[in-house]
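We show some of the complex, not the whole, and keep each chain where it was.
As written, the chains take the letters A, B and C, and residue 1 is the first residue of each chain.
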Amino acid sequence: MSLGVWLVGGRGSVAVTSIVGALALRAGLAAPTGCVTELPGLRSPALPGFGDLVFGGHDPSTVPLTKKAEALAAAGVLPASLLAAVQSDLAAVDADIRPLPEAATQSATAGLIVADLVEFRERHGLDRVVVVNVASTEAVPDGHRAHHDLALLEAALREPEPVLPSSALHAYAAFLAGCPFIDFTPSTGARLPALDELARRQGLPYGGRDGKTGETLLKSVLAPMFAQRNLDVRTWSGINLLGGGDGANLADPAANNAKTTSKQRVLGETLGQEPQGTVRIEYVEDIGNFKTAWDLITFAGFLGTRMRLEFTWHGCDSALAAPLVLDLARLTGAAHAAGRSGALTELAFFFKDPPGDVSHSLADQFRVLTEFVAALDQAQP
Amino acid sequence: MSLGVWLVGGRGSVAVTSIVGALALRAGLAAPTGCVTELPGLRSPALPGFGDLVFGGHDPSTVPLTKKAEALAAAGVLPASLLAAVQSDLAAVDADIRPLPEAATQSATAGLIVADLVEFRERHGLDRVVVVNVASTEAVPDGHRAHHDLALLEAALREPEPVLPSSALHAYAAFLAGCPFIDFTPSTGARLPALDELARRQGLPYGGRDGKTGETLLKSVLAPMFAQRNLDVRTWSGINLLGGGDGANLADPAANNAKTTSKQRVLGETLGQEPQGTVRIEYVEDIGNFKTAWDLITFAGFLGTRMRLEFTWHGCDSALAAPLVLDLARLTGAAHAAGRSGALTELAFFFKDPPGDVSHSLADQFRVLTEFVAALDQAQP
Amino acid sequence: MSLGVWLVGGRGSVAVTSIVGALALRAGLAAPTGCVTELPGLRSPALPGFGDLVFGGHDPSTVPLTKKAEALAAAGVLPASLLAAVQSDLAAVDADIRPLPEAATQSATAGLIVADLVEFRERHGLDRVVVVNVASTEAVPDGHRAHHDLALLEAALREPEPVLPSSALHAYAAFLAGCPFIDFTPSTGARLPALDELARRQGLPYGGRDGKTGETLLKSVLAPMFAQRNLDVRTWSGINLLGGGDGANLADPAANNAKTTSKQRVLGETLGQEPQGTVRIEYVEDIGNFKTAWDLITFAGFLGTRMRLEFTWHGCDSALAAPLVLDLARLTGAAHAAGRSGALTELAFFFKDPPGDVSHSLADQFRVLTEFVAALDQAQP
């Protein structure tokens, strides 16, 4: 199965790390470390291979992919040696990362996006294209009644006043073009009733929201541990220090707020109560892509005795995200091939803020994911 | 169901915290924080209530329970206010913590232990007695061929030369007396083929080994997280700083070795390879019962990028252990009532070094435990 | 020399810990751990003894000192055993902690404060009284031209509209009453040109600002270390998690801002440049008086190699502050006796935000303090 992977934000750190990585995997130059779909229990012929992936995308930036990749290598995100080896393959992708279309109405803009998607699919003769949003995090948008009804939305999109945030417009266009949509960011994406209606009408699956790659990943195993030991978590405070494009963007309080909200869910839902404390994101330019997260958890045990856990996570954000982007593209492509439509709740393993009333325990989510792949496997002809 | 809880090491920190806690719970003076068997999914009428527990034990120490409890209160392990309230109940238990019997042969000593157990069961009119080992950690014993065969063992025990370490002799006597046995320590306990033979012959369940309350508990959720994300854990080094009686005992290299070996299993079995690094235990008298464990984990992600996690756990060892001792007594009592015999592999959730070929993921272990309780529940008349 | 110690905020945590501690030291029940003036190089007959200290103060709260002390004992700040021993001495101080006077104009209020101070000094037959501000941190006040000129200030104080924040009014009244003034908080205190004028006119010394007891104390030794090794500190980010009265007050952004500004000075002045990053204070009620501060410092070394230091400080704020309050009272009393007036720049060792162009290296500050005490010593008759 040849699979297009259309990256909204295709010139960003996560996107470029994903593309370089896929090229390296295809060339047999790297091991698939960090790729969940390569684990023994999840590997499946139902999933397209790394060699079947073809990349394209949208991005307002004009920085060439090779230049961005060099910057990532200088920052220690990509190995310099690898870069040289995939240089020409990477340059070849450049033409498929298109500028962001703009038109007088959002309806017209969506039309241009659809045209780009269709042209990409046809030119490369792809079986299908999965759209993955890895663009900068947006501010939480104001509500709008057109968000709740597809007919209203279609009318509103024809007005000059924009009604959808960029991420949702990309989801809308993806669905019109017959493409599944994954939101790797905390932005709105497909997460509006009107878009869910559209996805189901078109018979398309979608998933999201906000890749789980650091502090929240740890919360998804530590919070269940405290819960299963009947320990009383009193406070959970965290701070994330990061630079890079994502960090700079999150220095904007509105985007920051979208992110920290999505990082909070796991605690309340796992512990059955919200411990005191907050999670903060602080932009420190010099720290770059290697985020440092520090969390302090205080808890009471038997007879009220107070105890503490603290951890420091020093992770390379793009290196943690990229293999999951590849996993999600493969899984969503296979789900589409298997005829799935609507929200893919089985992908909760990957996200901070998954749709539906799902478990926030990573272990539960891993089991669900394993069963999901087994089912795709059996649905194979 | 009235249940005797016979604590080998009944005057130690874990034992006294368990007894004080049970008295406080019975009197409604404390919440069962830390007691796993009080979680919604595990609470069951099949389990004896806290009010049904009657405590006894063996210990060479002659320090009165009330005096030990005061020391624990001064160290912040027990709330001083609570102590006053259970003072007289606690004093009443004192007479049931007996000195360690000694005779010319281990066979004769076992006979005296059996006599103590039977006398305790009859005097209190108990349905059954579970023996729980919370005595000081022993050195790893030399092997002996009598360990592998019950008939050989019985013969050897009648010789003047001791053949079993103390913990195993207690397990042997417990089985003779018709009592299930739990080893909360890394000592030998019931973990010898000859004793397994005896337990099964007597129709008795047993469980262990080494309560999982700190660094290893964290490993049992963090190692699966790395594995499920296909991240390549390269090194895992840890150091535990602790004082208290347990710490002093572990300053002895032989005991220390028993402990650190039991702390290592989870990594190799979960990650499929042994990362570099070791785990150390260091006795620092002044630190007392509030252990500090620090671990550094380094791992490689996508395209080999290096990342790190470090954590500091500041836990009160006895407060973490005591509720689990109560849980184990209740669960094992119920298993005995339900006719279970042999190794209780379903209790792996509680131990660093469980018997059998079980998962070392806490989440898996919790599921198994939940199913175990559900089965006990259904076995109820 | 009998010395009155008048505590503005006399019913707060720092105040009560200081009073209980002084009573315990006088009674020989505790060692002077944390008291700098008891170090070999600083002990001096020029300083009043702990037994010479008599406590009074102002506080709007009406909670009895003994009740506040019990709360501090329950929180682990004071040892419960000690409390019982000083109970009656402490109750005797209660009457000398007066309600906050209020009148139609600030001039009149100052008059009432002066009356309280004079009455206290005379009733106890004290040689002198040092006023120490340990009240809740105030918001940074708006500027006012009367702050710059004593004559203008005296006129403005007679108007109905308040012109001074509470801390500065206390400093003003202290000076009128002939009392030296120390500001242990980041509030305005005596730090206005008009008040400096008054202090010098009255021949009175004053000192401050903001006791240095945690993160900033560490900065005052770590920043010089980096500077002296010619290492290039790139980022320095910190977060302070604390509960307690001080924490609750600092949850107010205005007070918080006063505090974080005073915490920043040391870096810029020691490193010769401001590293990236900020310092944050977060109120987490459940954490209480045992603050946790975490700092991450990233730095570049030889040939640009990047390195990191992180630390976690888990300190009991009031226990760190109280001995310094006693030190400051003794030192300032002696300075007054020796005829010093104006800003006591030699006390920079104690403060986050000291007056004058002083070194921010703790080691330099300690040397200056040692010389200061030696000079007081020689000034003795």
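In the analysis below, a contact is a pair of C-beta atoms (placed from the backbone, for glycine too) under 8 Å apart; a residue touches a chain by one contact, two chains touch by 3 or more.
Here the structure is a predicted model, which is why all the values come from computation and not from measurement.
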Chains shown: 3; total copies of the one sequence in the complete assembly of this file come to 4
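The definition used in the following text is that only the chains that are shown with their structure count from here on.
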Given over half shared residue numbers means same and under half means different, the chain A/chain B interface is same
Here the gap between chain A and chain C, centre to centre from mean Cα coordinates and rounded to Å, is 50
CA centroids of chain A and chain B: separation to the nearest Å works out as 43
Residues of chain B that touch at least two other chains are 76, 312
Residue positions on chain A within touch of chain C in the complex are 234-235, 237, 239, 241, 276-278, 280, 282, 284-287, 292, 294, 296, 298, 310, 312
The residues of chain B that touch chain A in their complex are 17, 20-21, 24, 30, 32-36, 38-39, 76-79, 82, 217-218, 220-222, 224-225, 228-232, 290, 300-305, 307-316, 319-320, 322-323, 349, 361-364, 366
